[in-house]
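For this depiction, one protein chain was excluded, whereas all remaining protein chains were kept in their positions.
Right, subunit A next:
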Amino acid sequence: MKPNGTKDHAALAEDFIKDEERVNWHDGSLWWIRQKRDKAAKNIPEWEELREAASQIKSNVISNLHEYLLQFEANLQKNGITVHWADSAQEHNEIVYSILKAKGFTEMVKSKSMLTEECQLNEYLAERGIDVINSDLGEYIQQIDNEPPSHIVLPCIHKRKEEIGELFHEHLGTEKGLSDPTLLTRVARKHLRNIFMTRRAALTGVNFAVAETGEYVVCTNEGNADMGAHLSEVQIASMGIEKIIPQKKHLGVFLRLLARSATGQPITIYSSHFKKPRKGQEMHMILVDAGRSRQLGRADFRDSLKCIKCGACMNTCPVYRKSGGLSYHNTISGPIGAILAPNLDMKRHADLPFASTLCGSCSNVCPVKINIHDQLYKWRQEIVKEGYAANTKALGMKAMSWTLSSPGSYTAAGKAGRWVLKNIPIAINNKLNPWYKGRDMPDGPKESFSEWYEKNKDDKS
């Protein structure tokens, strides 16, 4: 439980794990993608060099963010795109609303953008009478189910096809019991086509923004960003300020890494470049900070801004695979989410850096080489120092450190512990001991190694 009474990662994960069949299948699907990613990565001899190049380009970007952003802004304006700056999520939402209101639009179609999820744009606009439809299929499914995405690349990976059939039956009038993915996709496509044809405002996210040219690239597998944008009268792009890359030639590095890391594809089906408005079209770019410059100021954590949102760290993370993305109670889940979230609200997300075994697999798959597991460790120290760890834990740790700091108290405690294990196992083997819920306790030997060594050292040396 978190201090405010809401469930923390451990409790939400426990709920998810109750349905073991679902967990097995969730774990299996993501592991399958991880294997596809491995195959794709191993097909590129220079894979590790590519990762290093990407990491260095991003280091350059976050060290010179200011200059690149100004260059990008100037080029956007030259290309006829209106530029807005948003300091916070609230400000971002207000800007989107004011653009739509000026045109008198009450409907918008949106392609995938985790940033607008982070800003809770849909909810904000709904309160002001504006209807937004998410056009990415997975996101659309999450939207009609009133749930946030559970994965940044595969938003409804935690749902079974039968559950999706049920949702479509309820919301799109498909036959009850229909769960064939092809048939369901066809129905969704028809429905979304109608949306694309009639909505005059479209919003997209941004995968890469090229400072040198003032263009931006949006990657989708469904082509939904293009479908929305091409027919729109007003096109809005929302991007976090860290999405900048210096030059067009750097795109090759990132596009080769992104799809392979995300799904094992050589490239995303659509990498759409946007540069200038069509005749009669208005284009807006909103550059959003929302905590990013604060993270930039935290030396230990600034590298987290290199993230290109491929989701590979989630697919490889055994904790994520077993606990489901929604257990992270944050827009960006998994390992990367756990190092981004405490920056936004340390108290609310104090549990997330602890939702890891620090196995380190995430850092190894990361195409931009973010040292995710080291940052998880560092956040733990930070969170404890700021006083956001539970009190009982702090007391336990103080006692432990006292015991372990002195050989005498340590030997005594060890003896007591082993005596309890041997003679009254029930004192430990009960429900109050979380170890014992799913595991047995070790037997406990009659003597410790140090006791044995005392007796035997003479004939040993």
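Quick note on the criterion: contacts are C-beta pairs under 8 Å (C-beta built on N, C-alpha and C of every residue); 3 or more make two chains touch, one makes a residue touch a chain; residues count from 1.
Quick note on the criterion: contacts and distances are computed from a predicted model.
The protein name that UniProt records for the chain not on display, among "(Fe-S)-binding protein", "Phage protein D", "ABC-type transport system periplasmic component" or "Tryptophan synthase alpha chain", is "(Fe-S)-binding protein". Residue A:322 is the one among A:298, A:322 or A:348 that touches the chain missing from this view. Of A:6, A:63, A:247 or A:357, it is A:357 that touches the chain left out of the display. Considering the full assembly, A:441 is the residue among A:172, A:197 or A:441 that touches the omitted chain. By the touch rule set out above, subunit A reaches the unshown chain at residues 9-10, 13-14, 17, 20, 23, 27, 31, 38, 41-42, 44-45, 47-48, 316, 318-319, 322-323, 354-361, 363-365, 377, 380-385, 389, 393-394, 397-398, 400-401, 404-407, 410, 414, 417-418, 434-435, 437-442, 444-445, 447-450, 452-454, 457, 460-461.
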